[in-house]
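Only one protein chain is missing from this complex, and each of the others stays in its spot.
After this line comes subunit A, so read on.
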Amino acid sequence: MAYPLQLGLQDATSPVMEELIQFHDHTLMIALLVSTMVFYTILTTVTSKLTNKNMLDSQGIETIWTIAPALILFLIAMPSLRLLYMMDEVNNPHLTVKTIGHQWYWSYEYTDYKNLEFDSYMIPTQDLIPGQFRLLETDHRMVVPTDSPVRMLITADDTIHSWAVPTLGVKMDAIPGRLNQTTFVVSHPGVFYGQCSEICGANHSFMPISVEAIPLIHFEDWSTSMLAKI
């Protein structure tokens, strides 16, 4: 999850996020190298005592600084498109979870077998117990099994919201009247947090998402206990 003064991306909890991190690192490295080279070139040019009043053109350097950027862009585009298509691959989900954004909470529905639905409100700061995370904890978590492709269907009840969990590499807008689909696989058990990512009114910052991933053998116990509770 996020930590104070964090600069980079959160560690990945899904195979897609691992790929996204690698692509990000690759592209950022290229951007840093290009920026450094340009900065150095400008610096040396500006601080140079040499003058040449006869320079008109140079076929050589013009060719190089046309081909090189094209090559660099190609080296960025190839992994980008590979990842884009990988994220769109057909995977037959084991489970469908629907989430509906409301002002200002998320509700979750698991309706493949029985009709399990519940709301997920942020735990107010004054009600947190020691060790819990401010503005991230919710009273009910969305529970999913590990190592299982999960289909998320996201919509909203009132205004536009957006469902995001950075460590899973998921963000999808919640639009009233539209059912947006995304899929993910959680690689290991744990609790993973996200926050509403589309401005939706006064408490936009106070409707977080928490996803709890547990092994499949325990998932059925959880859903049975939730059905009994609600």
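List of remarks:
One rule holds in what follows: contacts are C-beta pairs under 8 Å (C-beta built on N, C-alpha and C of every residue); 3 or more make two chains touch, one makes a residue touch a chain; residues count from 1.
Here is the rule we go by: contacts and distances are computed from a predicted model.
According to UniProt, the chain absent from the figure is "Cytochrome c oxidase subunit 6B1", selected among "Geranyl diphosphate synthase", "Cytochrome c oxidase subunit 6B1", "Complex I intermediate-associated protein 30, mitochondrial" or "AP-1 complex subunit gamma".
Checked against the full complex, the one of A:Thr27, A:Thr96, A:Thr146 or A:Thr159 touching the unshown chain is A:Thr96. The chain omitted from view is touched by exactly one of A:Ile64, A:Leu179 or A:Ile199, namely A:Leu179. With the whole complex as reference, residues 90-96, 98, 100, 109, 111-112, 115, 117, 151, 153, 155, 157, 172, 177-182 of subunit A touch the missing chain.
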